[in-house]
Each structure stands twice: as structure tokens, then as C-alpha cells.
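Have a look at the structure that comes next, please.
Missing here: one protein chain of the complex. Every other protein chain is in place.
Right, subunit A next:
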Amino acid sequence: MDTDFDETYVLLLLADSNLPTGSFVASSGFESYGTHGFLSLSSASSAGKGRAATAGTVAFIQDSLHTYSRSALPFVSDAHCVVVDSFKDLKGKPEIGHDATIKKLLELDELYETMTLNHVAKRASKAQGVALLTLYAKGFACPSGLSDEDHLSKSLNVLIDRLKLMVRGEETHGHLPVCWGVLTGALGISLLRAQHLFLFLHARSLLSSAVRLNTIGPYSSQQLLFHSVKPLVEAEVSQNKDMRTGIFGDMHHNDADDRPATTWPLGEILAVRHDLQHSRIFNS
């Protein structure tokens, strides 16, 4: 019961829309989708403007979740597992234990970089990724001097600080899915909860963007979040929770069915074209 409450408490903090991660400047391609005229595509011409916009928003969320789950969730899962697996090493000498962990995280980071052929998405991913590491360091790490800071926490602080410095020093990219896996692993969140929250936050961010763009109203957004998004996120988690990058095993088993992939090329085109919009309020 205690550990459940602890995990729930952390989840409440991570789900806070005021969490300083900079995600509010990213629409994940939604603004571009609207500008390019795709919002009205998924509804009958007889539907009213409001209904068309809502249907279009739901369509975007479905397609975006579908591809993001398949392409990014495996990286969240692998990064989470790397950090959790390292606990036993970290309990020893932190300096030695970290090297292997950092190496694996960098490999994941680099693979995500080479698989995301989209400079706009990468830009947003890197900004939010490093924000998560900074958040851990400044918001979640035990303040030094507090008597109940144990050896494992100290060790995790060092690991994440090191990773953050490498990102700032441009030794690695610090992509969001990897950093999310690291953050949730370090905070003791279970993998399933971390996966679920990752996709939920993506969907919620899309709805927030829709409200800011005046595509849907704030009540509509809550209604969609409660009724439409819930089963979508659950379905995607269920479908992709066992997907892994394959980087720690046999990468050349290339047609394996549990590997990252893009499933929405249209989304990629529109996301990249974000910068071509004559006027825009989002950064991506």
C-alpha cells in the first residue's frame, strides 16, 4: 500500500501541467496539420465547423499516438530498463557503475537521432529531454544535507547530472523518450505506469495545443481527454508495451515485429513543414 501511494504521489507531480518541461511550445505537428487544411478531411461536408474541428482533432490524436507509440515508446522502455538494471551497480562505487549505464543510454539516444528523420521533431525532443534532466536535478533530487538521502539516491543524482552535462556539452542529444525513461526509472515509477503517462502526456499536450489554437474549446478538450483519449492511450500501451529498440541484442534481426517504426508518413511531412507556415504560434 505504501509503495502504491508513493508512486501515485510522484505520478501526480509528473502529470502537473505546470511542470517546467517546455512542452507548451510544441504542438507535435498539430498546428501545421490545421494550416495545411487537414482538419476538415475526416468529417462529412455537412458537419458543422465545430464538429469538423473536433473530429479532425481526434483523428490527429489517433494517428499521432499510433506512430509515436510505435516509434518512441520502445526507447522509453529500454532507457527505463537500463536505469533500473543499473541500481545494483550503483549501490557499489558510483563512478564505476555509471560508465556502462551512460554508454547504453548514449547508444539509445543516438539510435533515436538516426531514426527520427525530422529536424522539427528532434528540436522539440531535445529541448524537452534536457528539461526533464534539469527537472530531476533541481526538482526531484534530494536536497543535499537532508539526513535521509541514501546512497542510491546520491548515485542517481550523479548519473543524471553527468548525463545532463553531456547534453549541454553536446556529447549526446538528450532526446525526450530516453530522458523520460531515465527520469521515471530514477523516480521508481513502474515501467507500465511510465509508458502510460508518456503517451497520456503526449495526447494531453495535443489537446492543449488545440485549445490554444482555438480549434476546440476547453470543455471539449476535457471531454475528449476523459472519453476519447483514455481508450486510445490504453490500446496503444497494450499494443506497444513490449516493443524494444533491439539495440542491446541482435540489431540485424531486421524484420522482427517488436521494433520501432514510423507508421504515419503524412504526419512526418506535416511536422517537418511546420517552419514553412507563414505565421505560427508554436515552435514545432
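Definition applied: a residue touches a chain if its C-beta (ideal position, glycine included) is under 8 Å from a C-beta of that chain, and two chains touch if they have at least 3 such contacts; residues count from 1.
What we mean here is this: contacts and distances are computed from a predicted model.
Per the UniProt record, the chain missing from the shown structure is "UreD-domain-containing protein", taken from the list "Sestrin 2", "Integrator complex subunit 11", "UreD-domain-containing protein" or "TATA box-binding protein-associated factor RNA polymerase I subunit C". Of the candidate positions A:S27, A:T101, A:N118 or A:T134, contact with the unshown chain belongs to A:N118. Although one chain is not shown, part of subunit A still touches it, namely residues 34-38, 40-42, 58-59, 62-63, 66, 70, 110-111, 114-115, 117-120, 227-228, 230-232, 234-235, 238-239, 242, 254-255, 257-266, 268-270, 272-273, 276-278.
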